[in-house]
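Encoded as structure tokens, here's the structure I'll be asking about.
Below, a portion of the complex is reproduced, with chain positions unchanged.
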Amino acid sequence: MGNNLLIESRDPFEFQDVQQFYDLAHQLSQSGHQVTMYLVQDGVFAARSGAKTGKFGDLAKAGKIKILADDFSLEERGILQDSMASGIQPSNIDHLVDLMLDGSPKTIWH
Amino acid sequence: MGKKLTLLIMDPPYESPNSTTALRITEAALRKGHSVNVFAYEGAVSLTFAEQKGHANPVKGTTLEQEQHPLPKEMVAGLFEMAQGDAKLNWVNCGLCVDERGVANWIPGPVRGGPGDFIKMVQESDNTVVIPTK
Amino acid sequence: MAKKILSIVDIAYRATLEEQDDTTLWFTAACKNAGADLTLLLTGNAVNYAVKDQKPRGLKFGKAEIPHPPHPQEDLKKLMEKGIGVFLLKEDAEERGIPSDSMITGIEPISRNQIAKFIDQYDLIWHW
């Protein structure tokens, strides 16, 4: 089964289709793919434990998808590690480059 | 042994966080010894425009020297300096996009091209990421 | 072998008047001409590019003009003539109240719950 890298750069509170991107991650995972989601820029607004992000919370809780959040984007927005929802790991751009080039995953930027 | 990454970017300078993230990805990939192809489409062709210049910031009360206003052309120049040996940077500005914007006077490094060049990059790369504008 | 590419066009009517076309449809066509193996999926606003009756007027600003405003439905027809498969996300069209008989023929609807399987057929996904 394939390897998918989904990069979410958009604010889930601003763009309606962010929910559909979460759904896509879920669907891909359900059909047996390995899915990693990397939150960057405004995408990290989903990472706060108190954020009302709809389907994202379920995704993070289910734990079937690896969810990473860009450390620079988190620091820029003042989202501290102890205020992050469980199931989301801080990560960094070096690791994103590794993810992109290791095994050439199907990569979708949103 | 380095790999090869292709990025397509299309946001103009000073308009989107995508530009900074794309440059961060390029910097990290080069530092790790990978080669990077950047295809600059639409507004992104202005990132390398040589006529960009810094300015003071009257709201912050900083002088030109203190403000050190970031210039995208200098960031791209910095990436070209990093691209030594096997880790190459290949930057193609979409020619028609350049013409309509009038930004043909760019810094050393980038070359003029079109979708055909992008397709070649795509075929020879380990991964390609299209970073769309909003 | 040429990589199989899925171009998902989601953002529409962006600077289409100044450009006299949609820059992502244009890019898709140009890549096909350059030999790429491409399929197109319309989502979001871009499902409206399938609507038959799109008829923007030319615009004038004193002596300056936008003489040839874009007709994305015609550009889609040309893409299909070139052998590019064109699909659209059914739910996005329904939500926007676009009846299927108001759209040009030849575009295949797919459902949101089929999208993972659909994507699976391609090596690369360009999401615009």
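Order of writing sets the labels: A, B and C. Residues in every chain begin at 1.
By definition in this document, a contact is a pair of C-beta atoms (placed from the backbone, for glycine too) under 8 Å apart; a residue touches a chain by one contact, two chains touch by 3 or more.
Keep in mind that what you see is a predicted model, and the values were worked out from it rather than measured.
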Determine the copy number of each chain kind in the entire structure file and write them next to their labels.
A x2, B x2, C x2
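What we mean here is this: only the chains that are shown with their structure count from here on.
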When A-C and B-C are ranked by contacting C-beta pairs, first comes B-C
Can you work out the whole-Å distance between the CA centroids of subunit B and subunit C?
27
By the touch definition above, subunit C meets two or more other chains at residues 10, 124, 127
Could you tell me which residues belong to subunit A and also touch two or more other chains?
107, 109
Which residues, counting only subunit A, touch subunit C once they are in their complex?
2, 17, 20, 23-24, 27-28, 30-31, 33, 106-110
Interface with subunit A, subunit C side, in the complex: residues 10, 43-44, 112-113, 115-117, 119-120, 122-125, 127
Under the definition above, what is the set of subunit A residues touching subunit B in their complex?
7, 9-10, 40-42, 72, 93-94, 96-98, 100-101, 104-105, 107, 109
